[in-house]
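Down below is the structure, laid out as structure tokens.
Of the protein chains in this complex, all but one are displayed in their positions.
For subunit A:
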Amino acid sequence: MSTVSQLNTAETLPFYEPQGHEIELFMHAYEHRLPVLIKGPTGCGKTRFISYMAERLGLPLYTVACHDDLSASDLVGRHLIGDGETVWSDGPLTRAVRTGGICYLDEVVEARKDTTVVIHPLTDDRRILPIDRTGETLQAPDNFMLVVSYNPGYQNLLKGMKPSTRQRFVSMSFDYLPAAAEVEVLLNETAVDKAIAEQLVILANGLRQLKDQDLEEGASTRLLVYTATLISTGFDPVKACRAGMIEPLSDDQDTIAGLMELVQAAFGRTD
């Protein structure tokens, strides 16, 4: 079994700004072979965290971005037509179970219902993956870990996770980073200067206060990084904010007008 002693050294790791004790918690979950569920708003760093942890634990990472059409066979595998015959091809989940590694189902609630049935036996103490089509039952090795994520804030509550599924995971909540840490992220990820990064973060936190009332979702760290990238390459800050933060968040003209006033309050008027 991989243990904490086999960890990669900090120098080779990608940049990750911890929010709390999530790294420690993840380590413990891994050591005790517990599946993990990560909740949090869009673009707050869930996927980045998993890549970081996979790197740190030295495990291969199989990421599946779940969508409406993702079915169980997309995860487990299917027969394909080969050279005059049919060949079985493993899906990402099966591959992870066979070889060990982290299988990360991003936005798992987006996937079709039958996928939940497939992951259930992997999440309890049996840790098995039955494959009906080939008649196999795979036993997950110790270095296999199942991680799923979803965004509970979506208005589309119908896609919430069933309590019976939720209760099979060790769960952790992610939120947007504290202002100072988010500034660090921007400075690390982009070539933007500190004053601009600080204003961007203040602006994003303003936008996040509008969630559920004027906006469906607050500005994500990802959008901030996009905007900062635009600005750092010499693009006008106000226009960059419009393209990178405001337009992606709303279609309502009044809301956009109000948000643009906020952008101008942060960066001054350019007209």
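Here is the rule we go by: contacts are C-beta pairs under 8 Å (C-beta built on N, C-alpha and C of every residue); 3 or more make two chains touch, one makes a residue touch a chain; residues count from 1.
What we mean here is this: contacts and distances are computed from a predicted model.
Name of the non-displayed chain as stated in its UniProt record, restricted to "RNA polymerase sigma factor", "VWA domain-containing protein", "Sugar ABC transporter permease" or "NADH-quinone oxidoreductase subunit M": "VWA domain-containing protein". Although one chain is not drawn, the whole complex shows that of A:Glu24, A:Asp124, A:Asp142 or A:Asp212 it is A:Asp212 that touches it. Touching the missing chain, out of A:Val170, A:Ala243 or A:Leu262, is residue A:Leu262.
The omitted chain makes contact with subunit A at the following residues, 73, 78-81, 85-88, 133-134, 155-160, 195, 199, 202, 206-207, 209-210, 212-216, 252, 254-255, 257-269.
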